[in-house]
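Just one protein chain is left out here, and the rest sit where they should.
Should a chain be cited, it is by its letter among A, B and C, assigned in written order, with residues numbered from 1 in that chain.
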Amino acid sequence: MIDLILDRVQGIPEWGLLTGLGLLALVAPFVAPSLATQLAFLWLMVVFAQTWDVLGGQLGYNSFGNVIFFGIGCYACAVVQRDSGLPYYEALALGLALAAALALVAALVFGAALLGIRGHYFAIATLGLGIAAGEIAAGWSYIGAGSGLAMPLYPGALGSRELFFYFVMFAIATGCFFTLRWLYGTRFGLAMNAIRDDEDKAEAMGLHTTAIKTIAWAISAVFLGLAGGVAANMLGFIDPRDVAFSGATFGVWMVLMAILGGKGTLWGPVIGAVIFHITKELFWTYLLGWQRVALGLLIVAIVLFFPQGIMGWVKARQQSRAVVTP
Amino acid sequence: MTLLLDVQNVTKRFGGVTANDGVSLQVRTGQIAGLIGPNGSGKSTLFSAIMGAFPIDGGEVMFNGAPISKLRVGPIVRSGLVRTYQQTRIYSEMTCMENMQVSSRASQGNVLSLLRLKARGVDVRAEDLLAFVGLYEKRFEHAGRLSFGQQKLLEFAMALMCEPKLLLLDEPTAGINPTLINGLIDRLQRANKELGVTLLVIEHNMRVIMNLAEHITCLAHGCVLASGAPEEVRNDPRVLDAYLGAH
Amino acid sequence: MKLKFGALVLMAALTAAGSVRAEDPATIRLGAAVSLSGKYSTNGVFTRNGYDLAVARINERGGVKVGDKTYKLEIVYYDDESTPARGAQLAERLIQQDGVKYLLGPYSSGLVEAMAPVTEKYGVPMVEANGAAISLFRKGYKYLFAVLSTTDQYLKGAVDLAGSRSADPSKLRIAMAFENDPFSQDVREGVTEDAKRFGMKIVVDDKLPPDLNDMSATLTKVKLLKPDILIVSGHEKGAETAVRQIADQRVNVPMLAMTHCDSAQIAEKHGKIAEYTLCAAQWAPSLSYSDELFGKASEYAALYEKTYKEPAPYQAAESSAAVQVFADAFARAGSLDPKAVRDALSQTNMKTFYGPIRFDETGKNVDKPTILYQVQDGKYVVVYPEKWAEAKLRTPTPSWDKR
Partner (left out) sequence: MIDNLLLLLQNPSFALDVVLNGLLAGAIFALAAYGMSLVWGVLNIVNIVQGELVVLGGYLAFVAMGAGVPAYFALPLSAAVMFGVGYGLYYTVIFRVVDKDLFISILATFGLSIVIQQLMNTVFGSDVRSIDTGLGSFYMLDGAVTVAWIKLIACALALVSGAALWLFLRHARLGQAIRATAQNPRAAHILGIDTGRVYAITYGLNGALCGAAGSLAVMAWTIHPYIGLPYTVRSFMIVVVAGLGNVGGVVAAGLSLGALENVAGFVLGAEYQIAFVFALMVLILVWRNWRAARRRTYLS
């Protein structure tokens, strides 16, 4: 059955597949308007998983602090919308631009400082960075401190808000997808994989390893920053620890989704995000009160029994069926 | 011929063990130089010391007239000094072509230039060099699936992709099918002549090194035992004693 | 192809997740996201108990008469896990996917803060009983109603008590340690306002992190600066930690006031060292309010205790009152149109076992005062306002070597 599907998938050109999915995504909120917000969150999850995979999958650097760029995006956008005095859409656009810019700068600075650190020390450093950022945001009264920030209300007609943010989030997710698709096809992508395979060797072949890592991080940071700005508006409220810098939820989910779908592949994180999000929502609906236990067990099960992820599994299956063709 | 690599009195200690004790060694531009010595005599350590894998405890390494013993691996490599490893290191998850593409000289330049899909001439050169080492047919295969000897050849080709001034080769013939060794010697010589790469080769196989090198240095217990033309070194009684006698 | 198939599965699953249940014509469905897990889950359960108790009682009595039809009430619950992000999503989901037209509030101001923009957007009236932050009522929300007194009122009483008893209130010095969350920061705002009014000086103003279980640094500062009043707010863990460490570090302050000490059961758990502590509360079973549905406040408490085998916390009482407010509004509106119900809600003026309820134009209850307990001989005794006082305030608190 699976093999059959795999064969069929391979028969379709990638562009056909992408167009089909794109069309589906474009009509989905009209077919099921009550699910628009849910689906917008799905795209957010896709952005999370994809951007995490840039470092975690393609470069072999496991970051637990990527959520920091999301948080910076949330706050940057919110502050612009609060203080700029511009009309709603202008303020939102400016806010998103600033969100992306600040996330980029942060990634360059943190990258230069931290990306020389390898292995689990890097994971720990990013974890510490994420927690520190949340705590600092919670103490800083200019951005609402521990009370958080409420976002301005969307001015459009009833029901249009969901569609608007659905399409903005969809645009970010697709933008992210195609950017990464392009990136992985360049020699930069090769250099990233080289560092993952053997960083010492990559360095001994003259690659600017730290610069490559930093730029890769910055690219994912831009999309996380944008997503943060939009997500803040979708949620309507930013809490420093539970929304913006939420390492224990968003921060961990992005890792899990990428692993579930298959690290280091283009489609893996996308598939992982879709499956994870649906599973999580089903838990919340049908396992009231026990959903966190179920989620915890799911996490354990994923990493113990499925560490290579769906794409990894598919690849292994393909390789066992046929010798690789050029 | 100008002096390309000048190792002056390099000393390296690991805890109480002195792996290199005041080692001096010169390689001139265009030369093929050899480095021999029994197991544990400090040859690979010297390579690592030259390449900047760790700080050295004394002495100085000059490359192309500039001191490099305070630099880290990256800048040293980019100045034109490349090594291969005794235990081959290639990117095993990538295909041979990808291994080659990512190793090109162009990859060492401005990082943003990597964002261009293809750099001019890289693919052609990669294919030429793969053909040169006899791996052209395997170019789309995963490097991790090659045999040890083939990986060795791939690593050599990758090093040539970097267009180094000086290439340090750590036992290029180890693990290679004896029937292919003559071909390899020929390739090393062609790389030297046609591509203008100066070579410093660690080699255990005496026949190989005597045919290949114009100048040989012999290490034992971390010290330079003898140095000179192949014939001189071969006939030096101390070398015979320490090296050949140890066999 | 596989991906398309996956997308179809996704659509199907999401639709299933948003299961649209068939509407029973004779019931009105209220939606509620409460904290069944996470840091607020104790209070979240109190909230749910309060809602359930009122719904059961109302249905027992035949339900709500709207126009000439009688309806039973039913509540759709979700678990918000004590996080605002989740709360906002669930509000959306209740309204969009479950088709709920009226919402009962979650526990804590942060959650209400997150959900209110959503309910406002959809024009769904929300009556809440556990989000008292004053900032909620400054945003001009039209569909938000709160039965409880706002947070800034909580500890004003303590400042008031101290100020009115002092010959020169401007000489008084206040130390404050408030948890860094919307609720406690709001309490802080009320206290600061009152302190300013009396001209008191604030000498310590610390924000406690939510997962702190050690406030010794702050207490050393208090010990050093010797203020006249120490005010602490940080839900149950703040009360627990403060009572315990003030005794451990022998911090002498003439007056100590805090929130949540009754739900943290400081008198029961800590006995002597909890004495003299002032506690802010929304409601107490000893108050003389009453209504038709539950009878006197004490009768409500008895019913609650019988049903749930634990003493009635004020969080449950106010939650029950929220359901009563909805029932009352449905009846008066004579229609189930959310807009009509909202208008009826805004005209609410009723007496309940929980206290009088009348909303001002911002939606907060302006008729019910907060009270202050003092722990006296191991009991919580109402000492403020004067009108309800069961005993006289014991003040000042003697220093530790005399206790």
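Observations on the structure shown:
Basically, a contact is a pair of C-beta atoms (placed from the backbone, for glycine too) under 8 Å apart; a residue touches a chain by one contact, two chains touch by 3 or more.
This one's a predicted model, so the numbers in the text were calculated from it and none came from an experiment.
Seen in the complete assembly, the chain not on display touches A, B, C. Contact with the chain that does not appear here is found for just one residue of B:Gly52, B:Gly80, B:Pro172 or B:Gly222, B:Gly52.
Here the missing chain is touched by one residue of C:Ala264, C:Ala284, C:Val341 or C:Ile357, and it is C:Ala264.
Only one of C:Glu74, C:Glu189, C:Asp206 or C:Glu390 touches the chain withheld from this view, namely C:Asp206. Interface with the hidden chain, as seen from chain A, comprises residues 62, 113-114, 116-125, 127-129, 131-132, 135-136, 138-139, 145-146, 248, 252, 255-256, 259, 289-290, 292-293, 295-300, 302-304, 307. Those residues of chain C that touch the chain absent from the view are 37-42, 177, 180, 205-209, 211-218, 220-221, 223-225, 236-237, 240-241, 244, 247-250, 264, 269-271, 273.
Along chain B, the points of touch with the absent chain fall at residues 52-55, 72-73.
Here is the rule we use: only the chains that are shown with their structure count from here on.
Among the remaining chains, the Cα-based centre furthest from that of chain A is the centre of B.
Centroids of chain A and chain C (each the mean of its C-alpha atoms) stand 36 Å apart. Chain geometry summary: the mean Cα position of chain B and that of chain C are 74 Å apart. Multi-chain contact residues of chain A (touching two or more other chains) are absent. On the chain A side of its complex with chain B, the touching residues are 183, 185-188, 190-191, 193-194, 196-198, 200-209, 211-212, 215, 324, 326. If you check the complex, the residues on chain C that touch chain A are 1-7, 9-11, 13-19, 36-37, 77-79, 81, 83-85, 88-89, 92-93, 96-97, 110, 113-114, 117-118, 120-123, 133, 135, 139, 179-182, 185-186, 207, 209-210. Of all residues in chain B, only 51, 73-74, 77-78, 82-83, 85, 89-94, 98-99, 101-108, 111-112, 114-119, 122, 140-142, 158-159, 162 touch chain A in the complex they form.
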